[in-house]
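We show some of the complex, not the whole, and keep each chain where it was.
All chains are identified by letter, namely A, B and C, in their written order; residue positions are counted from 1 within each chain.
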Amino acid sequence: MLLELDDQATAVAQARAAGRRRSFTVNAVRILLVAAVLGSWELAATYWIDPFYYSKPSAIWNRLVDWFTTGTSQGSIWTQITYTLEEAVIGFALGSVGGVVLGIILGRSRFLSDVCAPFIKAANAIPRIILASLFVIWFGLGMSSKVATAFILVFFAVFFNAFQGAREVDRNLVNNARILGASRTAVLRTIVVPSATSWILASLHSAFGFAIIGAVVGEYSGADKGLGLLINHAQGTFDSAGIYAGMIIITVIALLAEWLLTLLERRLLRWRPPTAGHDAQI
Amino acid sequence: MPTQAEPDGPAIELRDATKRFRSSSGGVHTAVRNLDLTVRAGEFVAVVGPTGCGKSTTLSLVSGLEPPSAGEALVHGRPVNGIPDGVGYMFQTDAVLPWRTVLDNVATGPRYRGVSKKHAREQARDWVRRVGLDGFESYYPHQLSGGMRKRVALAQTLVNEPSILLMDEPFSALDVQTRGLMQDELLRLWSGDDPLGQGGGAAVVFVTHDLEEAIVLGDRVVVMTASPATVKASFTVPLKRPRDAEEIRLTPEFLEIYREVWESLREEVQITRERGAGNAA
Amino acid sequence: ACRDSRTSSGGGGGGKGNDTVKIMVGGIDKVIYLPAKLTEQLGYFKEQGLNVQLLTEPAGAQAENVMISGDVQGVVGFYDHTIDLQTKGKCVESVVQLSDVPGEVEVVNSGKAGQIKSPADFKGKKLGVTSPGSSTDFLTQYLATKNGVPTSGYTTVKAGAGQTFIATLKNGGIDAGMTTDPTVAKLTSTGQGKVMLDMRTEAGTKAALGGLYPASSLYMNCDYVKNNAATVQKLANAFVKTLGWIKAHKPAEIAAKMPADYAGGDPKLYEKAITDSIGMFTADGVMPADGAKNVLNVLAQFSPNVKGKKNDIDLSKTYTTEYASKAPKQ
């Protein structure tokens, strides 16, 4: 028995060590990749391609340092980030809640979905850039028009997945729950929503990116602060380093959001087989 | 036990019930045809029949999950429309919630019926123990073996103490002895001999492929015809309860009824076998 | 996708009889760029044996990028971009100067016209520009500072143009803003806005900026101009002829020449817009020398690119009068 416990401890330790080795390799490869790309970009921009269009990493870095130390033409960089982030977060929250709720309701009601489907699909086909300027007209220049743009982008991304997720629910599970005494809402809450979770999470992964895009596009249509405006300014003054620097800030924000989402995902999908469909053999 | 509308009337009644499905070729596949079946409250009916004849479909008619295409299904004297009160149905296929632990899976029913979380978990813990899964309370279904998942489903169904209990091959994945223990547990609940349950009197429809099991458990054994299913014959089991499976197997009454049921069933199985494509409309 | 090799080649189509020239217009429906479409409508490009394709691009500075990368050969846009681009090491020159005033107007919300009478009142206000870093931005900054309001003293708001600008002014998103026709015409005709500074005329521009501010122009890559003198000359001929035609005709006649939907369902308004703006166009397409200097002055104070480099700028490389002056006058 003692021997066995020992064995088990070793097994756990081995598993841990393997995990560490894996994540080390992964990170090493990532860093290598980034370094290779940046290096060849710098080199190319110095010798072959025209930094007027493509800028170069060192210039972008300087611009970033400049923004964070002395500020931008529109004021502190943090103000711009906060502003855009606020728009994106509100739009994301509203859009994902709206998308999930409507998606699940329509996904579970054949009649509603038959009636509404063409309208929703039609609405989805309206170019957001036009919507963004309509929103400025409808909601004014304040934060609400950007939130609306972010909302609409997030909403559709989430909606279609929640809808499909709700339709894909295993009939057996629904039947079982009904037999066990679940009311309609209980079925939604305990069967449909958990089943659709991986669908919804998959859409949320891209949705925060969309929320930021919405905020930036909204700022393009009219604004007095924000990262979108900053990039727009850079475009207006032929400052390609500024364009890329702005994009990098946006990207970093999106990655942070992504990281939070991954934590949430791990929490919500704890019940999964650890390597579901994700083994190295195939 | 939930209160019953007419304690003396039949708990389950199928009147001339027919169920058709659209088949893959766009035609119609009749799974159950003109089936009449009556189960009294407190009666334990075992159902046997050739594979694919329509047993599961029959249960789904009683449970209200599928409406009959023609004829009527009544539970406690009322036409089935939605899930009738007090029905418990253990499916042939796995239907435990993969995102809930064993304990929470078993607590699902009570929670749906409004029992407080704490109380539901208590009830669940007791049932997990009864089906022999103590120690696995916090496991997720994918971490269990096939037989363990079946037992979770069993506990999930029984914890609700249904007055109509439909079971579709509940014990087929269990080893002989575990199966025996589960059978005892089921009978205890059913006979009202249960230290925890409020009393017996449930009407049970128990689908099985094991004739011995059918005879040991049932008040009556119903044999279904080859597809489309209808009731071919119904045999009353003349054995006194409580029955001890080991002992009973060797009594002449047992052998007699076993032979009768077997003869009846064999014909149907043969038909199914021979007809082959014949029934595929 | 390496673009570098194409930057100086300036595209194909040099010298030969029936050349294809692509010209990007920074908003083909703006009245300040009206000569571009008008030339096409009048058939003057064809007359010169040119096959001109007009493209439009609403978002400002993109046009220059596209030209420098060689996708289009010319841009109809603001002259000041040529100076800006020189600081970035790109040689771009104006070959036909369509106007010697910006054509911009500072419009004030009618309700606030009492409080904002001159740029000196900009303090603490929200001022609309089409886009940060655009000419409207620099001009606003210049007006404010010249009148004693530091750039930090007011808020710059991107209000775009057209409906968004109008809606923003109406909703109080901005107190005043700089824009062009037909937005101005729309605002004044509905009484929502009042003109505070009118840079559509020479007099108004001189009053506001202390000199001319040549803006709307056709500019091209220096290399392209050098290598395709004949084509450039034909272009200049066509544009100058149009400018002459504009001087010789009434706004209503000009409006009638433009495609019907440029009026956007309100021909009266469009005519008014042309009436108000028509004075800005030059007659001969030639750049006034002091105008170019004045532009440099304005930019040198506010453009982050030009600031501090005023003396390094070679203005003679930003425009040429050679082609416009050679063009036959009407």
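By our rule, a residue touches a chain if its C-beta (ideal position, glycine included) is under 8 Å from a C-beta of that chain, and two chains touch if they have at least 3 such contacts.
Small disclaimer: the values here were computed from a predicted structure and weren't measured.
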Number of copies per protein chain type, counted over the whole file
A x2, B x2, C x1
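By our rule, only the chains that are shown with their structure count from here on.
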Measuring between Cα centroids, which chain is at the maximum distance from chain A?
B
When centres are defined as mean Cα positions, the distance from chain A to chain B in whole Å is 48
Indicate the whole-number Å distance between the mean C-alpha point of chain A and the mean C-alpha point of chain C.
39
Can you give the whole-Å distance between the Cα centres of chain B and chain C?
83
Junction residues of chain A, two or more chains touched:
none
Could you check chain B for residues that touch two or more other chains and list them?
none
Residues of chain C touching chain A in the complex
2-4, 7, 59-62, 64-65, 68-69, 84-85, 88-90, 126, 131-134, 137, 155-160, 163-164, 167-168, 171-174, 303-305
Touch list for chain A against partner chain C, complex
48-50, 52-53, 73-74, 133, 136-137, 140-142, 219-224, 229, 232-239
Within the complex, chain A is touched by chain B residues 63, 65, 83, 87-89, 91, 93-101, 108-109, 112-113, 140, 142, 156-157, 160
